[in-house]
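Yeah, one chain of the complex is gone here, protein chain that is, but the others are all in their spots.
Let's look at chain A:
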Amino acid sequence: MSGAFRIPSAGRLKQAKTARFSFDGQSYAGIEGDTLASALLANGVHLVGRSFKYHRPRGILSAGAEEPNALVEIKRDAARKTPNVRATVQELYDGLAAQSQNRWPSLSFDVGAVNDLASPLFSAGFYYKTFMWPKAAWKSLYEPKIRAAAGLGVSPDQPDPDHYSSRYAHCDVLVLGGGAAGIAAALAAAETGVRVILADEQAEFGGSLRFETGARIDGQDGFAWAQAAIARLQGMDNVRVLSRTTAFGYYAQNFVGLVERISDHLSAPGHDLPRERLWQVRAKRVVLASGAIERHMVFADNDRPGIMLAGAARTYLNHYGVAVGKNVGVYTANDSAYAAAIDLKKAGVNVAAIVDLRDHPTGPVIDEARALGIEVNFGRAVIRAGGKLRVSSMTVQPKNGGGERTIPVDAILMSAGWTPSVHLFSQSRGKVAFNDETKRFVPGTYAQDCASVGACNGTDGLSATIDEAYAAGEKAAKDADAKTAKGNKPKVDASESWSRGMLGAAPGAGPDTTVKAFVDFQNDVTAKDIRQAVHEGMRSIEHVKRFTTNGMATDQGKTSNMHGLAIAAETLGKPIPEVGLTTFRAPYTPVTFGAIVSHARGPLFDPTRKTAIHRWAEAQGAVFEDVGQWKRAWYFPKAGDDMHAAVDRECVAVRKTAGLFDASTLGKIEVVGPDAAKFMELLYTNPWEKLEPGRCRYGIMLREDGFIYDDGVVGRLAPDRFHVTTTTGGAPRVMNHMEDYLQTEFPHLNVWLTSITEQWAVIAVQGPKSRDIIAPLVEGIDMSDEALPHMSVREGKICGVPTRLFRMSFTGERGFEVNVPADYGQAVWEALWAEGQKHGAAAYGTEAMHVLRAEKGYIIVGQDTDGTVTPNDAGLDWAVGKKKADFVGIRGMARPDLVAKGRKQLVGLKTKDPKVVLEEGAQIVEDPKQAIPMKMIGHVTSSYWSENCGRSIALALVAGGRDRMGDTLYVPMPNGVIEVEVSGMVFFDETGGRLNG
């Protein structure tokens, strides 16, 4: 048994396949193929949720993606809880467990419903007006309370165990919407042989053919025709058919985002199945066949469970075999609801009355309804609904006033007409146009290569729709360069047709009474709220929307926008087009974060870059720090070491014997070509033409504004070849900066740039014993000071593999940087390490490297500079070629501000108490007794404990710093003021003798 309201003779589901499910703990039976909504209705359950603001009981309004009311939580397990699932979209599976939302303690008795009685407090814009005082209470009291009381589902609180997939795809023709129009367009395009993708949000294709019993195409029932056509399309190699796939965003140049739901409808999804797949499709042409959405009637208490759209009731009957009631009333302003009444009546459901707002409608459906014995009332309105947890009656009155009559019903089917779904068209930046005759917005001016067909284009009638869609499909294929091939246009034998209807509030909606005639069900916006917004001064529909929140819920006002607009226009006394339509934005329906993030989580969130020597450091127990995407060994603790102990030990070892350091992450660029030196002259402040091959130079690179951009040691390998190093973090941008200037400013130079950062692993060996460690492993390079002086480079071999051996130092000690091809990095490191062990060498990490260089006053770009520091500020005037006529930044450096007195200059700081280590970033003042806010004259850029100096050391940017040598300055901190003395930047081996030590 799959529900008391199931009609065995109706619908397309196979009764044999039962699916058990629960709602709020109660067990029910449904049929495979049901949605949660159809299965609940089959069991007579209409009450499924509580509304957002007033906690009013809510039922099922629709049978599709536009559903504003029937939002539930689906729980598979503790981590798989999905809130705000539309019951009308969720397919039933055996074992499905659903819970209602926004109610306490239970759905039928909800304490929060007191909001309904207190609703005068919560009228439109209430949060702008109330709770304004005291100000502090907004953050601590009002906002949290309002958020807790108003709201829908609860977010899951555990990591999502599902995985999500993504796919980029290209096609010639992308057809969005798989109803009669979409299928016809896809057939026309596919038969030409071009690549076609057809997507529809439903599990089964067919669109409104699901309920239109009057449609016959190519001699078949409409829905059967749709299934046969889809089967044909699926069999074609050039066609991809995507069901359960929502096109949620239409972006520039026919780039469309779609989400395919893969496992949410499965009882036991396979472990390897993604939950959803994100499709990012680039299409030469797009055909929009997104259909139309039925509007409800706006009258008092139109939100009672059991009141639903007529087309939805018809879908539940004709597709799912479910009667939405036993005694239904119909309230309409167009013909389409008649067909629902007729179908229900024929299926044995009593139709109490049809109430038609129109005065003298005529047509075959009206005649048929009458012939079936249904009471039809023209020129009348339903002015209110009775019942609370379920509708129990409708009260009817002539629309211009008069006697009331209450008719008992257990469901009301309503239809105010159909709104073309122009969401995607609007997202494509197309401009809609208002058709005054049919009172609807339809696609007007196109901005992209797309076409709208069928109901979304305002085309009425199946025959006209298929003609239009087929032609559009053919044209799209042709425009996408189709070779000619011709298929057969589907022939429409019979169809249903309707249009028109009404917009805005019906007589039962007020005016200006206390009744709740809902316009926007999901955000609890009534006709009264919209009028109030206008009365309070809102003129633009954009303001009305934000003041009332009409159309701002997750359903984006699919059923409410046009009503809201019409009521605003009427209250303003303006025609609808003058009030305008709000902009549709992506996503069309909510998209999970999982689908958007897709693969980019966990290890794929961002690349983690590791050097060739990483595994050695890891095995040694190194602690790593993140430097950009790189993992760098920070320090190497021995048993019992804290970070300070490890760093002190590493720093002392380097100056006493030697240290090994993995410098592989340094950016490296090979600059090659006859004009290489000329190019270097232009990009760096230093002179390069006279640098001999085999020698190195410390280079500074500026931006055009004269500020330091990057630095590094550059070796000249040959007259036409430089090996440039950059900072680790600066590597990509320096490459871009150089390439940019080369291509745009200096294209006349014959020189090329190649990133070799990852070609070479770099092992720095620094310290008095460094040469002794390296020499035994090197072939073909004379390691004597005469042959290989400080700041030189040679090519040769180490451990039998090619090396570029630099003699250079970032520690102030005799030092080398051994470059070897990356795959040999770890093995050469191990060989050097073994040699180093004979001399008591240590491995050191980035922290010790920072301390050692600070002891020598060597700057780190980005730490001691911040993008406002000139070479002079940093004490690096010596690195600027005084005779050079041009280089990037030369004019910037001459700007008045950059040569003015009193600029912040880099200096050393020594704390009066040598044990005190300053905090990096701490501010510096002249007089600690001045009133707060004090005048800050600089800040600390680098600060460390130096075991080698036996005291703390610091570098700082201080206004006029070099004129303050020996002065006492002050660093105010929360625990007191620290006295410091301004000093030179070199704290260790001021004469530099150790470079050759």
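Everything below uses one rule, namely that a contact is a pair of C-beta atoms (placed from the backbone, for glycine too) under 8 Å apart; a residue touches a chain by one contact, two chains touch by 3 or more; residues count from 1.
Keep in mind that, in the parts below, contacts and distances are computed from a predicted model.
Chain not shown in the complex: UniProt lists it as "Sarcosine oxidase subunit gamma", one of "Xanthine dehydrogenase family protein subunit M", "ABC-type quaternary amine transporter", "Sarcosine oxidase subunit gamma" or "(2Fe-2S)-binding protein".
Of the candidate positions A:Asp272, A:Glu437, A:Glu692 or A:Glu786, contact with the unshown chain belongs to A:Asp272. Touch with the chain that is not drawn comes from one residue among A:Thr608, A:Ser784 or A:Gln930, which is A:Thr608. Of the candidate positions A:Pro693, A:Gly875 or A:Gly960, contact with the unshown chain belongs to A:Pro693.
Contact with the undisplayed chain is limited, among A:Pro161, A:Pro575 or A:Pro802, to A:Pro802.
Only one residue from A:Glu758, A:Asp866, A:Asp967 or A:Glu981 touches the chain missing from this view: A:Glu758. Not every partner is drawn; the one left out touches chain A at residues 163, 165-170, 195, 272, 274, 277, 280, 282, 599-600, 603-604, 606-612, 629-630, 670, 672-674, 693, 717-721, 750-752, 754-760, 780, 795-797, 799-802, 821-824, 826-828, 830-831.
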